[in-house]
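Excluded from the complex is one protein chain; the other protein chains are retained at their positions.
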Amino acid sequence: MAGRPEIVEQRDWTGIAIKAFSPVVSVILAVLISSLIIWAFGKDPVAAFSALIRGSFGSMNYIGETFLSAVPLMFTGLAVAYGFRSGLFNIGAEGQLFMGGLAGAYLGVVLGGMSVFIALPAIIIAGALAGAAWAFIPAVLKARVGAHEVITTMMFGYIARYIVSWLVTGPLKAPGPIPQTDLIGAGAVLPRIVQVFPALQLGRAHMGLLIAVGCAALMWFILKYTTTGYESRAVGFNPLAAENGGISIASTTVKALCISGALAGLAGVVEVLGVQGRIFDTFSSGFGFTGIAVALLAKNNPIAVIPAAILFGALSAGSSLMQLEANVPIKVVSIIQGLIIFFVATEPFVSKWIARRRKEVTARAQ
Amino acid sequence: MLSDVLNPDLFASAIRVATPLALAAIGGTICERSGVVNIALEGMMLVGAFFGTAATLALQGTSIGPLAAVWIGLATAVATGALFSLIHAFASIDLRMEQVVSGTALNILALGLTGFLMESFYGHPGSTDAVRETLPQVFNFPVAAAGSGLLGTVWTWINTLLFSHSPIAYMAIAIAVIGQWALYRTRWGVRLRALGEHPRAADTVGINVRRGRYAAVVISGALAGLAGANLALEQVGTFTENMTNGRGFIALAANIFGRWTPVGSYLASLLFGFTDALQIKLQLVSSAIKVPPQFFLMLPYVLTVVVLAGVMGRAVAPAAVGKPYEKE
Partner (left out) sequence: MPLLEVREITKVFPGVLANDKVSMTLDAGEIVALLGENGAGKSTLMNVVYGLLSPDGGEVLIEGKPANIHNPRQAIDLGIGMVHQHFMLVEPLTVTENIVLGREPVKYGQVIDLAFARRAVLELSGRYGLKVDPDARVMDLSVGMQQRVEILKALYQGARILILDEPTAVLTPAEVRELFGVVRSLVDEGLAVALITHKLEEVLAIADRVLVMRDGRLVGETRPADTDQAGLARMMVGRDVVLRVARTPGSPGEVVLSVDDLEVDDDRRLPAVKGVSLNVRAGEVVALAGVDGNGQREIVEAITGLRRPKAGSITLRGKDITRATPRQTIAAGVSHVPEDRHRRGLVLEFDIAENMVLGDHRKAPYAHGGIVSTKAVADTARKRVADFDVRTPSIHVLAGALSGGNQQKVVVARELGRDPDLLIAAQPTRGLDVGAIEFVHEQILAERDRGKAVLLVSLELEEVLSIADRILVIYEGLIVHEVLAEEATDEMLGYYMTGGGGSKLSAPVEKGGS
């Protein structure tokens, strides 16, 4: 076996540059390939993407819509990222989001008559707890018997949807033909940004944006500067070494998946309190799954989740104008998302390959 | 009322529901035995279902007739499933990508691609048109062949249970049995097991790890494609957006419950199939027993979790599963 070099060189700037730019390159590649697909079907990709951009950033109002779509993705992106950092793939953020939304819709009606300053924080916290609770059982199954969280959280996602579907058609159904809950009370409504800062004419965008950014900062701090974050990361990287260092794998796993679930729950409750005002079968357009793409694009860095979520929010906000003007089906957005994940995930291979090439060249030169 | 639920049709439909799960699960078994995790079964099924339906719709009006068209549709589903799985093979074997991530990307891609193409081809989201003819039942014995009475009842059970199925249902059973035999008795099988347990050992005796894993992934894609054909061309007769609805994940659980063996995967799928068939039957009587239908709909998913939690501690996955193989 050949030994590794004793002394590691100074910072590898090329490597860092590749890491930093790979998301950008991935997005560009994804756009190029989907353009080809659009073009192949006789549509104009330039018109499509120009409509997409105008429909997401073309005016203050459109920007507001982009933010509106980005907020739940920030939460679910953070949720999935926290899981990944702890070695867990929370593919069922969607279910935790439904539970958070359910808590929000129910308490929004019950506590809606109270003061905003009491009702709003209480309901938001309850939504986070509901999401955490929904992640708790898969977490315990993972910690106790090793049942893979990819399957259990996914299954819990389906179960959550059916529970919501049952409640909105039965026990919690609002009067009228549509299966949905009652509208939440005034005290539970998350104010729009424009209501708090009149200078920012951001349309329907609501204060959930601030909460999401705050959560990103908090998560960054937790991961970097708390023992909870240290232990999560240690278990995520090497559970056996963590255990040897006195860290309980089981309780760290449970804690991490519950934190992830709480963040996903926030996505649901904030969506209900800030946008929909109630819950119904289809209140989430797959935010939990898009959160996976967001987390991967952000490389599980909580701060990077913010721009990544805004990008995906823009894709979804702008897609209606794209369909309207360029007659391109909205589904193209999923194609772009899939491609972005794919290309971002190739980065380790590409940078390793480049590093190997460079080292081979230098080794030969010696 | 009991006979509304507990009748030969319940068990026959258990086999029907189990078929796509079993095919995908066996695909998962073969893939994971080679050392590659495949959570993209869901997407591969979807791709197979879509292209199988599209091919059938395109050909059924031509001179070959609707029956030949649906068979070509089946072949197309298998081929496109296999083709789509090549992306996963390339990503996990050559690019050494995190296999769960590649699988996730493919699932999202499949959802987007099939949805996009459906709208582009047929002009509307939701479902395609129905194919004119689905794959026909293989046997057509007269229902009343044995008359009424005890003999008649027995015949009804046998006929419904064993002889009422369409071709892919029988294929699935055959694939399970042959797969099981092949895994333990053929050169391919021994080498496949070696790949998933200790790829370097296989490499050092001259077995081509890359080729073996590629083949396994592509076989899993073909089987998932066949599963998609079963859904679209045998059971439903149309392609509907996201019609797999989590079956790929249930199939993975069935593969684990079946301890990474083809017959085990089939039997585990049969258990899920039974739950699902029961669920459908119970829905018919749900108004009588006053349980909301959603609770029946949840059953397969709840069962998946229960089974996984119950079996997990004892099931041992192939040692090298999920780990990219890198020559030194």
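Going by the order they are written in, the chains are A and B; count residues from 1 in each one.
Heads up, the rule we're going with is that contacts are C-beta pairs under 8 Å (C-beta built on N, C-alpha and C of every residue); 3 or more make two chains touch, one makes a residue touch a chain.
Please read these numbers as outputs of a predicted model, since none were measured by experiment.
Note on the undisplayed chain: of the listed residues B:Arg96, B:Arg132 or B:Arg193, the one touching it is B:Arg193.
Within the set B:Leu6, B:Ile64, B:Ala130 or B:Ala201, the residue that contacts the chain not displayed is B:Ala201.
Residues 1-8, 10, 224-228, 230-231, 233-234, 237-238, 240-248, 355-356, 359-360, 362-364, 366 are the ones on subunit A that touch the missing chain.
By the touch rule set out above, subunit B reaches the unshown chain at residues 182, 185-188, 190-191, 193-194, 197-198, 200-207, 319, 327-328.
By our rule, only the chains that are shown with their structure count from here on.
Centre-to-centre separation between subunit A and subunit B, using Cα means, comes to 30 Å.
Chain contact summary for the complex, subunit B toward subunit A: residues 39, 87, 91, 95-98, 100-102, 104-113, 115-116, 119-120, 125, 246, 249-250, 252-253, 256, 292, 294-295, 297-298, 301-302, 304-305, 308-310, 312-313.
Interface of subunit A with subunit B (complex): residues 37, 41, 89, 91, 137-138, 141, 145-148, 150-152, 154-156, 158-159, 162-163, 165-166, 169-170, 289, 292-293, 296, 329, 331-339, 341-342, 345-346, 348-349.
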